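Sharing a structure here in structure tokens format.
Every protein chain but one is kept in place in this view of the complex.
And then chain A:
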Amino acid sequence: MTEQMLSPIVPTPLIPRSFTTTESNKTGSWRFLKPRYDEKTAPCSAACPAGEDIARVEMLVAQGLFKEAWETILQENPFPAVCGRVCFHPCEGVCNRKEFDDAIAIHTLERFVADTAMRYGIQPDIARRPVQGPRVAVVGSGPSGLAAAYFLARLGYTCDVFEAKSEPGGILRWGIPLYRLPVNVLEWEIGRIRSLGVEIHCNHRVSSDFLRDAGDRYQAVFIGCGHHRNVDLGIPGENLDGVEEGLPFLERVRAGERPDLSGAVAIIGGGNTAVDVSRCALRLGAKPVIVYRRRRQDMPAFEHEIEMALEEGVELMELWAPLEIAPHADGYRLVLQKMEVAAEEGPRAQVRPVPGETREMVVSKVLKAIGNAAEEAWMEPPEGDGKLLRLANTALVRRDDGPVLVYGGDLAALEKSVAHAVASGKEAAMALDTYFQDGWDAIESKVSACRVGQGPSLSMEMYLGGERCRRNPHVVAFQEINTDYFLFSPRLAQPRLLKEERIQGFSEIDLKISAALALREAERCFNCGICNQCDNCRLFCPDLAVCRDDNPQGRRINYDYCKGCGVCVVECPRNAMALEQD
């Protein structure tokens, strides 16, 4: 009530007024539902073989924290500059934003943060454990071997990498053409692994004897020497002079040779090697024709690589299988058998010959690229060994008389890809560390506790007990995103060399993007399941029960006053909260 009289004829306004605090009314006692912060798993991160924390990476990029974004990738993958270029990005295939307009250009942003770090010569701040006793030998310096060495070195283990060739990198150096992966990018990434103290011994071919004697110096050996033996076609003439294997051809080109090609060149196969070979042949002056026994949709090569090859002028002959290669005055006579689809079961169609339908073509060169296998028997994980432990992307063997063997990379991974090789190296490092610390029997459970979502992707950050451990493994679905908070916005268009410019040489095709474009693209990200500090929960709380706090979440809920209305949970754009029975 007010004390002041306004005018003799006007009565004093009488209104209810209280000078005691309303905080005495603990409205939280009315609650039967309880909101809480519950960060979940983004579909991209679960689909990433390397388990990168993509939703968080994009959040950091959008905030302009490029170094932190890069370090967040480096937690899980030593090769962001490489993977930003060559990965087949399964993350984008499951992006929730795809249901709204278009998937986020995740690989482009990965490359952007890595290239930015490279451009400014930035060193990452990533925690390392103190040096541990056990030493590990790594056979092969391809992506799996280097990843294993990288993660083991971070865990404190001394690693020696043995590489048969003159320079490290394996398939990254010798198998991927320069127009997809410039050599300076690879060397920068490998240099960072070396700076962790990893010794890489090149021109050092390892034999089965090495495994026998390794126990003197090493407590474990990681075998990641890949598949380098070419699979034969099994047809007459395949060993004629000048009929060449795909990988050695790529290696020659990568080493700087520029064989003079002209006229039609046949490439037999449908994998990434076949596509890379065809595109290199095109650049060397040939008219390449990929001959594949199945159809385009059955090709194991990445779809966007096939598309680029065809765009550049490579020809694709589907449903033709080679029967014979014979000498011809103009090169080779190639006899082909027409195939037809017999069954559609499985990932690739089953095909059978169409009786009587064959054709011949004359080509100047034949390149075989139908697949590769391990070069020697000891490189394969032994079958049926009682001490064999098979994980998703590795196989471990404990021996009574020598170091633990871990088979990784192409030798044991679910798929042959750089990302799977990284996953394999990481899994090996976790398994070996667990073995050294807690024994063989602890490996399976400790590794599976680091699964991103339902796995099989693994997180090193989780293995090290980081913030990511708090994430609910539930993978956020599109229906769980509050799309009221997002505007339609077109996906970043990757700037590229023109087709005419590309085929002139081996310059990188995908061009760099500006920071402005990167920011705009990262802002499109829903950040599924993770809190990006948008503050909606606090702003919408009708009871002022959401408060800022110094904890990692940045906020806390004051349950003395939270009535459990659930507004915060509904208004969270990205499902980083949960409402449950109190």
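FYI, a contact is a pair of C-beta atoms (placed from the backbone, for glycine too) under 8 Å apart; a residue touches a chain by one contact, two chains touch by 3 or more; residues count from 1.
One rule holds in what follows: contacts and distances are computed from a predicted model.
Undergrad: Which choice in "Pyruvate ferredoxin oxidoreductase alpha subunit", "ATP-cone domain-containing protein", "Ring-1,2-phenylacetyl-CoA epoxidase subunit PaaC" or "Aminomethyltransferase" gives the name that UniProt lists for the one chain left out?
TA: Going by its UniProt entry, the chain not pictured is "Pyruvate ferredoxin oxidoreductase alpha subunit".
Undergrad: Which of these, A:Pro13, A:Gly346 or A:Gly465, touches the one chain of the complex that we don't see?
TA: Going through A:Pro13, A:Gly346 or A:Gly465 one by one, A:Pro13 is the residue touching the chain not shown.
Undergrad: What is the set of chain A residues that contact the non-displayed chain in the whole complex?
TA: Within chain A, the residues that touch the unshown chain are 2, 4, 6-7, 9-19, 21-22.
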